[in-house]
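With one protein chain held back, the other chains of the complex are shown just where they sit.
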Amino acid sequence: MRRVLTSFKRDKWLYVMVAPALLWFLIFCYTPMFGIGIAFRRYQPGMSFFSFDGFVGFKNFQNLFSDHFFWRAFQNSIILAVMRIAVCLPAAVFMAILLSEVKNKVFKSLVQTVTYIPHFLSWVVVSVFCITFFNPETGINFLLKGRGLSPITLTDNNLFRIIVVGADMWKDMGFNSVLFLSAILSIDPGLYESAAIDGAGRGRCIFSITLPCIRNTILTVFVLWVGTIIGAGFDQIFNMYNPAVYATGDIIDTYVYRTAFSMGGDNYGTATAAGLFKSVISLGLLLGANAFSRRIGEEIIF
Amino acid sequence: MESKRKWSQVPGALVLTLLLALSGCTAASNSSEANPQSTGPASGNSSEAGEPSTGDAAAEEPTEIRFFRVAVTQDPTKDRVLLELQKRTNTKLEFVTAPWDQQATKVNTMLASGEVIDVISMDDGAVDYIGHARNGTILPLDDYLKDMERYPIESMIAYDDVYQKFLVDGKSYGIPCLNQPGGGWVAGIRKDWLDKVGLDVPTNLDELYEVFRAFKEEDPDGNGQDDTYAMIVAQIFDSWGLMMRLSSPPVTWTENEDGSLQYTGTSEGQKASLRFVKRLYDEGLINQDVFTIRDRDYCLNDFTAGHSGIGFSPMWAKSLAEVKANCPEAEVELLFPAPHDPRYTNGATVNDAGWSWLVNVLPKTCRNPERVLDLLEYLNTGEGRKLMCTGIEGIHYDRYEDGVFYGISQEEQDKDWDPKDGEGPTGHPLWWGLTSTINGTIDFEAYPGDLLSAMQNCVTFVSEEDKADNPFYEQRKMICEVMAHELIDAKLETASTYSGKLSSISNEYQSRLILEPAENFDAIWDEYVEQMHANGLDEMYEEAGQWLKENGK
C-alpha cells in the first residue's frame, strides 16, 4: 500500500498526463461496451441496451455458426488479412528503404509527394477511381480487349482480392513507409560509415544494418496489424464490391451489414455476436503475434 | 521561440479537453433519468392519449416539432414556404435528416437510443416497422384517430383497406404516405429511333430483343459512330430493376396455375427474365458495367443525353423536356405494360403495385402527438398540398384553378430553393414525402370510405405551360390504370427477419447467372432456389400461406 502511495506521489505528473486519454477511453470506448451484452440476448427495438431482457445464452452464436455464408465471409476476412500483411507490410518497408537510399533531394521529395497523396483520399473516392479505372469497356480494358486479352474487372472472382489488396497498397504504401523511414533516419550514420570502411556494399548494409535497426518498428506494426486487420477493411470492401464477387470479397462486416439491415427478428443480436466473435479472434491473433515477437526478443505491447 | 509558443497552448488545450469531458459527464447524468422512460418495456397501453389534450393551451405558443425526413435540403427558418407552413399550423419545425443510403441506419439508431424526436418518415422496407410497433418504440394512434372531427383525413387513410398492412394486430401505428403505384416510374422509348431502324414499339420479348440489337448496332442517332445502347442498365437487381420484371409481375407473391403460392424471385418468369438479360449481356447489347454502376440515375441521364433509346423515368414531363434540349428531334412514346397479360411478356415494365413507400410514425418520445397529427392532417389537405408543392399564392404563383397553376414565378422559386436540387414538377423540393408523394390533391370527401378511388382520381398539379404542351404531365395518374396487385397485402414478420439475407443471396446468384457460362445456367438456378429456401424463404412461405388462408378472397 505504501509503495503504491509513494509511486503515486512520485509519478503524480505522469498520472496527470495519462488522465485525459484514460478519461477519453472510458467515455468513448468503455461506456458503450455495455452494449456487447446484446450478443447474448434476443434484442428487439425498444429494449434497453444496458439490461439483460430477452437473455438467450449462446443462441445468436449458434445462428451464426450454422450459417455457411457467415463462414465464407470469415474465411474471406482471414485470406484478405493474410494477403494484406504479406504484401503491404513488406512493400512499405521496401519503399522506406528505397527512399532512404535516394540522394537527390528534389527527386526524393517528388516521389514522396506522389506516393503519399493517395493516402489522403477517402475510400469513397478511391473506389470511384477503381470502378472507373477497371470499367470493362474503357481505358485499360479497352487496350486489353483490343489485344484479345481478357479484361480486368471488379466482377471477376479470381481477381477481386488482388484488386482489393492492390488498391490498399496503392493508397497506403507510401504513407505506411513514413514510420519506417523515420526509423531508418534515426539510425546512427556512424554505423554505415564504419561499414563502408569495412568494405560493405550498400545492398549488404541494408540487410545487416538497416533491417536489424528497424526491426522493432516492423514488429510493432506487424503485431498491431495482426490484431486489427480482421476488423479492418469495411469501408474499402463496402465501396468496392458488388454481388458478383460476394464469394471472394464478402467479409464479416459487410456480410453482417447487409443481412442485419432491417434489424428485425434475431438480427441485431446476431450482428453483435458476429462482432464479438471477430473481437475474440483478433484478441487471440494479437496475443499470438505478441508472443511471437517476444520469442524473438522484443517486448512490443504487454 | 516556436516551441515556447506551443507550450503555452498545450495546458490551455488540456483544460479545454477536460472541460469538454466534464460537461459531457454532467450531461450524461442529467439525462439518465429520462432514459428509463424512453426505453422502458413495451406496454402497448396508451395512457398518454387519455390525458387531456394540450392543444388549446398550446394554441398561443408554437409547438416544437422535430421531424425526420431523408435528405432535407430546406432550412425551416429561411424557406418562405416552410415559414408559411409553420405560421398556418402554429408549429416550430426542426428537420432531422440523413443521406439516402443511410436513412435506415439513422432511424434505427434514433429509435433505439430513445432520443426526443416527434415524427419519423420511416421507410418501412428498411426499418422493422412491426417490431417497433409491437415493442412500443412507436405510439399506437387509435385513441387519437378516434377524433374524426379533428383528423378526418388521417383516420380515413389509416384504416382504409389499401393500407391494411400497416395495422399491427388491428391497431394503427402510423399514417402511410399517400403514393401512387410504382412511384410513377415508367419506361419510354425513342419513337424517332424506332422509325429510323424500321421497328415498331415492342410488345413482347422477341421484339424487344430486336430493338436492343438495332439500337446498339444500327446507329439510330445517325452520327456515324458506335456510341449508342438501347438502354443503360444500372442497379440491376434492386426491387425496381426494370430488367428483372420483364417476364414476371412486380409483386412479391403470385399464384401458380394450380393455385399454390409462388414467390416471384424464384419463379419461372424471373428465370426467363434473367435468361433474356444474360443474352443481352453476352452479346454486348447492354453496357458491360451493369454490376458496378452505383448510380441508378445513370440510365435516365444517358437517355436524356441522347445516347440511349429507352429510358425509365418517374417524371416524363421533365425528362422529355431534357431530352428535347439535347436532341430536338426526339419523340418519346411510353411503354405501357399489359397488366392482365398472364405471361407479362409485352416487353415493357409493369409497375409495382405498392401504394405506399413511407409511413409517418410517432416515436415513444414524441412530445405532443395531437399537434403532430394536426400538422400531418394539414399537409394532406388541398391547401397543404398546394403550399408544399408550389408555394405561396401571390408570391410563387399568381392563381390556381382546377389543378393548374398560372404564372409560376421561377424567379421567386429560386429565392427559396436551389434550382439544381431537382424539385418536383411544380416547384418546392419538399413536395413529396412529408405526407404524400402525389404532386396533386386528393378529394377525400368525394369518395367517403373509398380511398382507392380517391387516389386514382386525384387532381394532378400542373403548370400553365406544361398543361399546354406536355403530353406526360399526368403520368402518375395514367399509371394507376396499369398496375398489378399484391397477393399478400400484409407486412410479414418473417420478411423483416430474412429480407436482408434473401436479397443478398438473390443478388449474388443472379449476378452469377448472368456472368457465368450459359451451360451452368440451370445448375446455378437450382442452387439459388435451394439456398433461398434454406435461408428463410420456407418460413416466409409458411407465414404467407397462413395469411392467405385467413384473409384470402
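Order of writing sets the labels: A and B. Residues in every chain begin at 1.
By our rule, contacts are C-beta pairs under 8 Å (C-beta built on N, C-alpha and C of every residue); 3 or more make two chains touch, one makes a residue touch a chain.
Rule of thumb we're sticking to: contacts and distances are computed from a predicted model.
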* **Hidden chain of the complex, named as in its UniProt record, picked from "Probable chemoreceptor glutamine deamidase CheD", "Chemotaxis protein CheC", "Carbohydrate ABC transporter permease" or "L(+)-tartrate dehydratase subunit alpha"** => "Carbohydrate ABC transporter permease"
* So which of A:A81, A:M95 or A:I209 would be touching the chain we can't see? -> A:M95
* To do: Please pick, from A:I78, A:V178, A:A195 or A:A247, the residue that touches the omitted chain in the full complex.
  => A:V178
* To do: Identify the residue among B:I65, B:M231, B:V251 or B:L300 that touches the chain left out of the display.
  => B:L300
* Where does subunit B touch the missing chain, residue by residue? -> 3, 6-7, 10, 13-14, 16-17, 20, 23-24, 27-28, 31-32, 68, 70-73, 75, 95-103, 105-106, 108-109, 112-115, 123, 179, 183-185, 225, 227, 235, 238-240, 294-298, 300-301, 304-305, 307, 313-315, 318-319, 322, 357, 418, 420-424, 429, 432-433, 437
* **Interface with the undisplayed chain - residues on subunit A** => 4, 7, 10-22, 24-25, 27-36, 38, 49-50, 95, 98-99, 101-104, 107, 109-125, 127-129, 132-133, 137-139, 142-143, 170, 173-174, 178-179, 181-182, 185-186, 189, 201-203, 216-217, 220-221, 224, 227-228, 239, 272, 275-276, 279, 282-283, 286, 300-302
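We take it that only the chains that are shown with their structure count from here on.
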* To do: Spell out the part of subunit A that touches subunit B in their complex, as residue ranges.
  => 20, 23-24, 27, 44-49, 53, 67, 69, 131, 134-137, 153-155, 242-244, 246-247, 255, 258-267
* Asked: Which positions of subunit B touch subunit A when the two form their complex?
  -> 14, 17-18, 21, 24-25, 35-36, 39-42, 104, 108, 111-112, 125-128, 130-132, 134-137, 237, 287-289, 291-292, 294, 364, 493-494, 496-501, 503-505, 507-508, 510-512, 515, 535
